[in-house]
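Mind having a look at this structure? Questions to follow.
All protein chains but one are shown at their positions in the complex.
== subunit A ==
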Amino acid sequence: MPEIFIRLYDVFMSTYEGFLKAVLITLEITAIAVVLGTVFGIIFALMKISRSKILQTIANLYITIIRGTPLIVQIMFLYFGITSIVVLSNFWAGAIALGIHNGAYIAEIFRGAIQGIDRGQREASLALGMNRTQTMRRIVFPQALRRAIPPLGNQFIITLKDSSLVYLIGVSELFGRANRAAASNFMQFETFLVVGMYYLVLVLIFTWLLKLYENKLNVDGS
């Protein structure tokens, strides 16, 4: 039994320098994916609740396709698709693919948040003479955004884990780094256990930050 701890310790000590650098790449790719996903998400959420049938259909199509196919297929498809058109690093191809994937889920987050705002808010704004765009921008959206932040935080955590899949297109993020380490040190079990701990710690940190934010929201009221 103690032997395994010694081996884990060895693996940890021999990998942490590389792994910590890889953690940064994982966080970067996650942050970019969530920011891109938020931009796509807001656009597609607005399309989905717009009065235009065409925009609604486009948004529905996007959301259905993304939610109906595996992320790994999307990453491969977009990687080969994007890089055949423009020259792009693996890192950016992966981040964009994850961003497009996230957009579909984030669109649903924003749609729910926007539709969850009491319709009295919209009516009061319209009754003051604000038009539909002003009402969305100044009254409904800012309130929806506050409500969307906890589920967006969740999406960030999911993306953090999903980002491990971009190792398949050769990005040296945390999982990719672990995979290579395992192949060279022949201690697969220990290496993957260690990298699992890295992800767990990251997720716990973000869960904790999210809790702090939610508590702050509750204290502020409404």
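One rule holds for everything that comes next: a contact is a pair of C-beta atoms (placed from the backbone, for glycine too) under 8 Å apart; a residue touches a chain by one contact, two chains touch by 3 or more; residues count from 1.
Just so it is clear, contacts and distances are computed from a predicted model.
Participant: One chain of this complex is missing from the view, so tell me which of "Cytochrome b561 bacterial/Ni-hydrogenase domain-containing protein", "Radical SAM protein", "Amino acid ABC transporter ATP-binding protein" or "Carbon-monoxide dehydrogenase small subunit" is its UniProt name.
Facilitator: "Amino acid ABC transporter ATP-binding protein"
Participant: Pick out which of A:Q56, A:Q121, A:N154 or A:N179 touches the chain that's been left out of the picture.
Facilitator: For the chain that is not drawn, the touching residue is A:Q121.
Participant: Who touches the missing chain here, A:S14, A:Q56, A:N90 or A:Q143?
Facilitator: If we include the chain that is not displayed, A:Q143 is the one touching it.
Participant: For a quick check of understanding: of A:I58, A:I82 or A:M130, which residue touches the chain that isn't displayed?
Facilitator: Checking the options A:I58, A:I82 or A:M130, the one contacting the hidden chain is A:M130.
Participant: Residues of subunit A in contact with the chain that isn't shown?
Facilitator: Answer for subunit A: residues 118, 120-121, 123-131, 134, 138-139, 142-143, 146, 221-222 touch the chain left out.
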